[in-house]
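Note that one protein chain of the assembly has been removed; the remaining protein chains are unaltered in position.
Order of writing sets the labels: A and B. Residues in every chain begin at 1.
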Amino acid sequence: MPEIKVVTRSRTEFVDITARVQEIVQKSAIQSGLCLVYVPHTTAGVMVNESYDPDVARDISNALEKVAPQNARYQHTEGNADAHVKSMLVGTAQVIPVENGQLLLGRWQGIFFCEFDGPRQRTCIVKTISD
Amino acid sequence: MPEIKVVTRSRTEFVDITARVQEIVQKSAIQSGLCLVYVPHTTAGVMVNESYDPDVARDISNALEKVAPQNARYQHTEGNADAHVKSMLVGTAQVIPVENGQLLLGRWQGIFFCEFDGPRQRTCIVKTISD
Partner (left out) sequence: MPEIKVVTRSRTEFVDITARVQEIVQKSAIQSGLCLVYVPHTTAGVMVNESYDPDVARDISNALEKVAPQNARYQHTEGNADAHVKSMLVGTAQVIPVENGQLLLGRWQGIFFCEFDGPRQRTCIVKTISD
């Protein structure tokens, strides 16, 4: 199963993985179908949103921090309870249509690996399904 | 690839597209599989939730506005940073099972295109996969 390795350098980090997902889709040689990008972690996520202006990812990260502040009081005592909440809000899977062998992303859309408990070595699974 | 065109008239608007998605599923002639409804925009989303009482969509819209107020301070300076946050929270894709050529929605479920930066002309991609 094709995987993308992501090495994060901060506690919170949004890494644009669009080109690496697209490369896997092209190698899979499917013409039309779906692409699943799946994060097998519980303190990270995957998001499709604007990749042109990096401030968008910063605003999203700040909004998530307001909902689940790192230093609020939680019952899970490993110091990363906020990261689990953020992972739930962003989600661990994105499904994107494939047409003519290409991801059918919108003009401004990119795919981001979302780290909430870095720095770490992470994995994204990419699965293509032909229709 | 089948598409649904949505013309929104307000900045925030939830448009019930259930019947139009169902029509595409029927035309696709798949009997059993999945239906992906995909929004190729970064300031809009797609949601499955109650379509019977329109107040539900209003409450959801209000809750999103509390998390990401339009006029809060953001780094992205196009005036639609809140819409990017709302798009992330709602999501840009919904996957619904198909059985006997029909969407397997629950009794109260409908599919909503969620506009957060209208009015605009928008597109939804609908992709069916047979199992």
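Keep in mind that, in the parts below, a contact is a pair of C-beta atoms (placed from the backbone, for glycine too) under 8 Å apart; a residue touches a chain by one contact, two chains touch by 3 or more.
Nothing here was measured: the structure is a model prediction, and the numbers come from that model.
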Item checked: Option touching the unshown chain, where A:T8, A:Q22, A:S61 or A:T128 are the choices -> A:T128
Checklist line | Hidden partner chain, touching residue among B:V21, B:V48 or B:V126 | finding: B:V48
Notebook entry, point to check: Footprint of the hidden chain on chain B, which residues?
Noted result: 32-34, 47-50, 53, 55-56, 58-60, 62-63, 66-67, 89-91, 94-97, 99, 104-109, 129, 131
Item checked: Missing-partner contacts on chain A, residue numbers -> 1, 34, 36, 38-42, 67-68, 74-78, 81, 84-85, 87-89, 91-93, 95, 125, 127-130
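The rule is short, and it goes like this: only the chains that are shown with their structure count from here on.
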Next item on the list: Return the distance between the CA-based centres of chain A and chain B, expressed in whole Å.
Entry: 20
